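With one protein chain held back, the other chains of the complex are shown just where they sit.
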Amino acid sequence: MAKKKLKAHHIERTWCKGCGICVHFCPKQVLALDEHNIAYPADPEACICCRMCEYRCPDLAIEVECQET
Amino acid sequence: MQGKVKFIQGNEVCVEAALYAGLEFFAGYPITPSTEIAEAMSARLPQIGGRFLQMEDEISSICAIIGASLTGRKAMTATSGPGFSLMQEALGYAVMTEIPCVIVDVQRGGPSTGLPTHVGQGDVNQARYGTHGDHAIVALTASNHQDMFAITVEAFNIAETFRTPVILLFDEVTGHMREKVVIPEKGEISLVERLRTSVESGVDYHPYLPREDGRLPMSDFGGVHRYNVTGLYHDMWGFPSDDPKIVYGLIRHLMDKIQNYTGNMTFFRQDHIEDAHTVLVSYGAAARSARHLVENRRKRGERLGLLELQTLWPFPGDVVRKVCKNADYIVVVELNTGQVIREVKLAVDRPERVYLANRIDGQLISPTDIQNILRLLHGKGV
Partner (left out) sequence: MSVKDYIRERFFPHMWCPGCGHGVVLNAMIRAVESLGMSKNEIVMVSGIGCSARISGYVDFHSMHTIHGRALAFATGIKMSRPELNVIVPMGDGDALAIGGNHFLHAARRNIEMTAIVMNNRIYGMTGGQFSPLSGYAAAASTAPYGNIDHGFDIAKLSEAAGATFVARTTTYHVHELSRLIRDAILHEGFSVLEVLTQCPTYFGRYNRAGDAPEMMETYKNRTVAVGSEKKNQDPDLIERGVFVKKELPEYCREYEKVIEKNQQKQT
C-alpha cells in the first residue's frame, strides 16, 4: 500500500471552538492550540495522515490533505 | 343534484367527501364517536392507492399527516375531545410551518373523558385557542349530511389554498346519525389542488416567501428543492431566525393570510330572516332542532328566523351583525355553557338582546326545549 504524505492541514479558524479533541488524540502530537485557543499544526512534519483529527473534530473544522507517495 | 344516493352515517359522509376532495393519506387512533371515520378509511384508502395508518396515539396521528402532507399528499386525521386535546401542539406546528391538513373533531361531552357516546359542542373555543401562541385558525361545521359533504370538501380546499390546518367540528349526533346523502358527480364541487412551485431545480426556491396574494407555492418534500421546515420562527428559506423583523413579518403573515380572506371561508345558511323579530343562531346538531322549531312556528305565524353558522372560525361577526340587525331577540342555540354566544355578543349592536338556549347534559337540545325558552323570553310562560 502506498504511503500517504501530508500536503496541508486546512483548519477553519472561525469554526474551531478549541475543544482540544484533535490535540489530545493525535498519535504524533502534530496539533496544538494557539494563543487564541484555536487548533493549528505545530509539528506538521510528524503527521502520518491518519486523519483521526479530521474525523473526530466536532466542529468539522479540519481537513487533512494528503497525497500518495 | 346528480349522483349516487346513500343512506349512511355522518362519519361515513365525511370519509366519502374527503376522498372526493382528493384525500390520499389518513392517520388516526380509535376514539368514540369518531372511530367509524378511521374504520372506513382503512377499507377505502388502499382501494384507491392511498394510505391508512393506525398510529399509537392522536399525537402521532396528526404528526404523521403533517409529514405526509409535506410530501405532497392531501391528508387528514379524525378524533374526538381527548384526542383533540392531544393534537394541540402539533396543530400549532402545522400553523407555523404552513402545512395543509384537515383535522376532524367529532365532538362529545367534555371535559376530560366526559361523555364518550353523547353529544356536546364544547370544543369550539379549543379549536380556536387550543394551541399556544397567537395564531389564526379555520374551523367549519355542518348540521346535515349533504352540508357535511360540501363542508368537508371545502375544508380541503381552504387548507390547500391558504396552506393551513382546517378543523372540522362535527359532533356525536351528526357523526352517528344516518340520513340520505347524494354523493355529487365528479366536478360538481370544484376542488383546489396544491399550488406547487414553478421554480426549477437548481434555482433558489423560497418555501416561505408569500406571493402578493399571500399564497405560498409548495415543493414536495423529497423533490428537487431541499429546504428546511421548523416550528421556530423562520426566514423565507425555512431556517430559524429570531430577527425581530422576520418574527414580526411571519406572525403578521400567519394572521393576515386568514383574516384578510374571511370572505373565501365564510359559510352559513339563513332562513326567514327578513321579518324575524327573534333570530336563532345555531350550528351543528343543535341547528337541526333550531331549524325544526323555526319551520314549525312559522306555520303558526311566529316571526322566527334562523342563522345557521357553518364557519365558526374565523368567526363571521359581520354576517351575524347584519342578520341580527332588526331582531328583538337573538337566541344562540348550542350544546355547551355558552361559547359561540360570546362571539355573537361581541358582534351585534345592543348585545343585551342576546340569550342562550342550551343543553349541557349530553342530550341534543329539542325544539321543545328551545320553544320553552322562547316562551319565557317573550313573556308567555311555559
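Things worth noting here:
In this document, chain identifiers A and B correspond to the written order of the chains, with residue numbering beginning at 1 in each.
FYI, a contact is a pair of C-beta atoms (placed from the backbone, for glycine too) under 8 Å apart; a residue touches a chain by one contact, two chains touch by 3 or more.
Everything numeric here is computed off the predicted structure, so don't read it as measured data.
Annotation: of B:Leu232, B:Leu346 or B:Leu376, B:Leu232 touches the absent chain (contact as defined above).
One of B:Gly3, B:Pro111, B:Pro240 or B:Pro351 touches the chain omitted from the figure, and that residue is B:Pro240. The residue touching the chain not shown here, chosen from B:Ala38, B:Leu53, B:Leu254 or B:Ile373, is B:Leu53. Where chain A meets the missing chain, the touching residues are 12, 14-21, 23-25, 52, 55-61, 63. Interface residues of chain B facing the missing partner chain: 24-25, 27, 46-49, 51, 53, 55-57, 59-61, 63-73, 75, 89-90, 93, 221-224, 226-232, 239-240.
To be clear about the criterion, only the chains that are shown with their structure count from here on.
Inter-chain spacing, taken between the CA centroids of chain A and chain B, is 59 Å.
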